[in-house]
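One protein chain is absent from this view; the other protein chains keep their places.
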Amino acid sequence: MDGGVIMENGKKRTLEVRWHGRGGQGAKSASAILAEVLFEEGKHVQAFPEYGAERQGAPMRAYNRVSDTPIRRRCSVENPNIVVIVDPTMVVSSNPCEGCMSDAVYVVNTPEDALALRARMDLSADAKVLVVDATKITLEELGQNRPNAPLLGALSHLFTDVSAETFADHFTKKMKQLPGPVLEANRRAILRGREEAVLA
Amino acid sequence: MAGINLKELTKKQNPLTEGHRMCPGCGAPTAVRQALMAVEDPVVVVGATGCLEVSTTVYPYSAWRVPFMHVAFENAGAGISGVEAAHRILSKKGVAKEKIKFVAFGGDGGTYDIGLQSLSGALERGHDFTYICYNNQGYMNTGAQRSSATPVSANATTSPAGSVIPGKLQRAKNLTEIVAAHDIPYVAQTTLHNPMDLITKVKRAVETPGPAFVNVLVPCPLFWKIDSADQMKVCKLAADSRFWPVYEVIDGKYVLSYNPKNPVPLEDFLRSQGRYSHLFKKGRERMDLVAQGQVDVDREWERLLKKCEG
Amino acid sequence: MSKPKCWQDVPPATIAWGASALDVETGLWRSMRPVLDENKCISCLKCWLQCPDSSIKTNEEGRVCGINMFFCKGCGVCAQVCPVNAISMHQEADFTGEKREHGEDPGKVADHVK
Partner (left out) sequence: MTSGNLAFAEAMRQVNPDVVAAYPITPSTEIPVKFAEFVANGQVDSEYVAVESEHSAITACVGASVSGARVMTASSANGVALMHEIFPIAAAFRAPIVFGLVNRSLGAPVNIHCDHSDSMPERDSGWIQIYCEDAQEVYDSVLLAVRLAEHDDVLTPVFVCQDGFITSHCYEPVELLSDESVKKFVGERNAKYPLLDVDNPVSYGSFTMSEYYFEIKRTQIEGMNNVPRIYKELTKELAEYTGREYPALDAYRAEDAEYLIVIMSSATGVVKDVVDEMRERGVKAGCLRVRFFRPFPAEDLKKLADGKKGVAVLDRSASIGGTAPLAAEVKSALYGLSERVPLQEYLFGLGGRDLYPRDAEKVFSRLMENDYSDTARYIGLLEKDEENGGN
């Protein structure tokens, strides 16, 4: 994907992200990793899931707030600017558009064609869809369905004031205890996520 | 035991409905369904706080077709005592039906640890109820913290397998024997290796007047780190390796329900679950702990056989 | 069963109506799906006995006649205990187009709380 700026409104305002995933799929840790990455570039960040009776496979949600100014509010996110759908089977059932800003960007892990997906989700005119087949990428790079790394790569398009390298190097810097090849695979998965993301 | 006609059983509505929030492949709902399958009289269920209770009563929904009450974590025994006492007088007064069976469900945390005192009180007072412990060997609802039912060397989040301490150091408490020491009419221990075994044991427990106790080993796929489909396979290994002896104590008389013809080494059971994977890590194997585990299993088995002859 | 909309229509005490969870579509949890091959099935009921979610359907004569997709969580226990391999597991994604009856989404938090 060309490096075009998607989010003009990324400036000087709190950006709110909502993740949709299933218990055990890593959406909660993905929101934490996103926060860590952005924190490295001086952003004020928050990452928190929706706590309740978490269960393996049960639909759940996690949230981020990202801002250039200190964040004080602690309530749940009601009108996200960015929605991330970790599990392709949840695109409809998770009711992703609920409360979203009209110009929200939906980052979706799915093999589906971006335009077809956009039609199926019947989004408002200035909403955007950023599609990446994260599952395929991680199966190829890591041998397991761990969609977080490619999704981070795709998300790097939305935080234009944070360099792609900061995203890509995150695992290598933060997860030193992991064996070299795994770190390398993660790095490739992030970069492929950034590369193969399709905007519609 | 009257023969159980499976076809007939499919007609009976189970006290536990669909729509509960247990994890896929969890052993607890399977245990509850099988336990109550062959109970003819109406049932009232009391639950201790735990996975089963939380997952079946997410307000405003309830996955119980029968009356259900949960009070707190440490008092399933006391709670059901109150219900059973109320029934004794209210049925005399004609306000409640004559024949109602009372069944309490608690996890190992709620039964071996925090709920032990109220269970012991209820047993000693001789209330007419059945207590079923769905034992997944850890506080799984809060994330696999260790309980006194967690087996030795198992990895649990409060007895983690570290480079210095290899998981839980203590052997699990033998609650079934502690309950048997209360000299109550019926005590049993089983798992999900053979549905008919559990179904008939609980039917007998419920139909035995006075207190009865059934300790059911149930796998937790998430924290035993097994595939959600492996529920019965792991239980069979538990029974066949004699890690979890399957037996009954009927009016004090010990009866072995299952004597595996060719028992499986404990190692096979341990290797089947990720919670023991630290014992088999390349280069840092702890076969000494595996061997000690086998010694424990064999010793407990001999002890049980003696009791069965006695 | 409709969710109470205000405190005035909350039933007294903390009571919930028996069996009200039958409205909850736990089938939304699946990422794998069991498929029953009726010709292979000998209706031994092993799957019915072991299913944690009571999702194996049986007919009047007590024979297995399908799997309830509204509730099935796709754990795969039925497939494993079946003695004749009449049940096979498939990716749920392969069935996305399928029409299905909808119930309350267990993951969805009521709007007044959001």
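Order as written gives the chain letters A, B and C; numbering starts at 1 within each chain.
Here is the rule we use: contacts are C-beta pairs under 8 Å (C-beta built on N, C-alpha and C of every residue); 3 or more make two chains touch, one makes a residue touch a chain.
Because the structure is a prediction, the values reported are computed rather than measured.
Only one of A:Ala53, A:Cys97 or A:Ala200 touches the chain withheld from this view, namely A:Ala53.
Which of B:Thr10, B:Asn75 or B:Thr130 touches the hidden chain is settled by the complete complex: it is B:Asn75.
By the touch definition given at the top, chain C reaches the unshown chain through residues 3-4, 6-7, 10-19, 109-110, 112-113. In the full complex, chain B touches the hidden chain at residues 42-44, 46-47, 53-54, 57-60, 62, 64-72, 74-75, 77-83, 85-90, 92-93, 95-97, 100, 117-118, 120-121, 124-125.
Note that in this section only the chains that are shown with their structure count from here on.
Interchain contacts join each chain to each other chain, per the touch definition above. One simple way to say how far apart two chains are is to compare their mean CA positions; for chain A and chain C this gives 30 Å. A separation of 41 Å divides the Cα centre of chain A from that of chain B. Once the centre of each chain is set as its mean CA position, chain B and chain C turn out to be 24 Å apart. Residues of chain C in contact with at least two other chains: 26, 29-30, 73-74, 106.
Residue positions of chain A touching 2 or more other chains, listed in rising order: 55, 57-58. Those residues of chain C that touch chain A in the shared complex are 26, 28-31, 73-74, 92-93, 96, 105-109, 114. Against chain B, the residues of chain A that register as touching in their complex are 23-24, 53, 55-58.
Considering their complex, residues 21-24, 54-55, 58, 221-222, 228 of chain B touch chain A.
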